[in-house]
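Now for chain A:
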Amino acid sequence: MSQKAKDFFEQYKAGKISRRDLMLGAGKLGISAATANFMLNAASTQALAADFDWKKFKGAKLHLLLNKHPYADAMIADLDNFKALTGMEATYDIFPEDVYFDKVTAALSSKSSQYDAFMTGAYMTWTYGPAGWVDDLGAYIKDPAKTNPKYAWDDVLPGLRASTAWNGVPGGALGSADAKQWCIPWAYELNSIAYNRKMYDKAGVQPPMNMPDLVEKAAKLTKDLGGPYGIGVRGSRSWATIHPGFLSGYANYGQKDLTVGADGKLKAAMNTAGSKAYHKLFIEMVQNSGPKNWSTYTWYQVGTDLGAGASATIYDADVLGYFMDGGDNKEKGNLGFHAFAPNPEAKAPTPNIWIWSLAMNSFGTQKDAAWYFMQWASSTEHDLFGATKTDFVNPVRASVANDEAFKTRLNKSYAGYVDQLAASSPGAKIYFTPQPLFFDVTTLWAETLQKMVAKEVPVDEGLDQLAATIDKQLKDAGLG
Partner candidate 1 sequence: MAQVEIRNIHKGFKSGAVLSDISLTAETGEIVVVFGPSGAGKTVLLRLIAGVEEPDEGAIFLQGRDVADAPPEARGLGMAFQNFALFPHMSAYDNIASALTARERSPAIIKAKVDNVAKLLKISHVMQHAPRELSNGQKQRTALARALVADPRILLLDDPLRNVDAKLRYEMRLELPSLLKASGSTVLYVTQDYKEAMALGDKIAVLLEGGFVQIATPTEVYRAPATLGVARLFGDPTINVIPAEPSLRDGRSVFDLGGVSLSLPARYAAVAGKSCMLGIRPESIIVEEAPSAESFPVEVVAITPLNEKSVLLLRTYDGREILAAEAGVEQSSRRIGAACARLDADAVLVFDAASGRRIAPVQS
Partner candidate 2 sequence: MEHTSRLERIIRIVLVALILIFFLFPIFWIFLMSFQTNEDILRIPPSPFFTPTISNYQALITGKLVSAAGTLDIPFMRNLWNSVLLSSVSVVIALILGVPAAYAFARFKFRLGEDIAFTLLSFRFAPPLLVLLPLSLYFQEIGLTDTYAGLIWVYQLIALPLILWIVRGYFEDISPDIEYAYRIGGHSWWRTFTRIAVPLAGPGIAAAGLLAFIFCWNNFVFALILASADKQPVTVGSLAFVTASGIQYGQIAAAIVLSVTPTLAIALYAQRYLVEGLSLGAVKG
């Protein structure tokens, strides 16, 4: 590398130039993004290499299935370090989220061995696990021959470890003693409020304190701003609509999706009075101040609108607000972050979480090598690299979350993000009842929400119908 290039990296390390400028500059000097990242993280890679035979599977070729996501981008940026560390090859297929999980299902249901490991969410393993498509990773973690002594599994936040472990019994508690570790937490998102500070100042409102307050303020923002709408939430006919802000608020009101009877049978619980009251608030909010084509909204649109100044608030993954506050977004630097407890009586937020995790394909032919990759990708070193150098915010490891460099970096450019994270994370966990019909239940739920928002069916009636339909499906599947 030329002296000029070295200087360039030194400048970056000294904090004189931004990461974006570094990448652009590196590109001009003929250094690829991957090489640049390699340079940046080479030191930590060397540290990782001590005391463990990383080269055991030298020459193996891993193939990964990834979702188009900033986290995946961040991992790809560091992939050369993995290759250097282990001497393995790693290639990947990357799909947008619209089709990603269908692709995973397609690959796994056909017992395909083409992918060794893949990105997943915890919910999906409730299908993959019982279907026998993914391996219990507990066995690998506990095996000193396979796992680096410095791996520090306990460093991973306990809530995340528990949320990705399930005993496979429908309705069984996550993280129970007999639970199997279906996947390894890799990065997570908790659901919270992000808002446009400029717009809030213009309309003269403060960040919302609770759900009724949010409904009111969103309406006021919609009215006063004349253009942007008040609140962005997802609305597509999918589980994805239920799990972010919606379920976080629902849980904050003490509501459950399903109840588990003494006999282990599951029963829908969306038709309680408390649930109906919450639904009414949420629906009123979407009707009055949500996006016009809410029913097709995925997180991509929710985020884009916030970044483009088309919406004033979002109640969605906290990292979404984070991404919109940077990059080349129009509203870059204008966003604020705010922990949110929707129930006026609740003491603290109860954000439902989405855990991007790594799972191992049971049909893979080189599982030990794949485990090496998973270990590396969830290692403290990679986590720290991601958290400090790329957009791997919301680190899954306590040591990284408490890292001063990480906190300083975020605080400097993303006002309130760290505070939000600190206030939200204690209550953050999965609030769904784990069971194989997760997608049936949540899709039906989203469908019912859409109908209720469109005023095709009144809330009370809609939820009674929903509960009845779900009960029937549970019964048909032998679960209810």
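The candidates were selected such that all candidates are chains of the complex that A comes from, given by their letters.
Keep in mind that, in the parts below, a contact is a pair of C-beta atoms (placed from the backbone, for glycine too) under 8 Å apart; a residue touches a chain by one contact, two chains touch by 3 or more; residues count from 1.
Note that this is a predicted model, so its numbers are computed, not measured.
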Pick the candidate touching chain A in this complex: 1 or 2?
2
Touching residues (chain side chain A, partner candidate 2) in the complex:
19-20, 23-24, 27, 32-33, 36-37, 68-70, 73-74, 77, 92-99, 102-103, 106-107, 109-114, 227, 300-301, 303-304, 307-308, 310, 323-324, 326-330, 363, 390-391
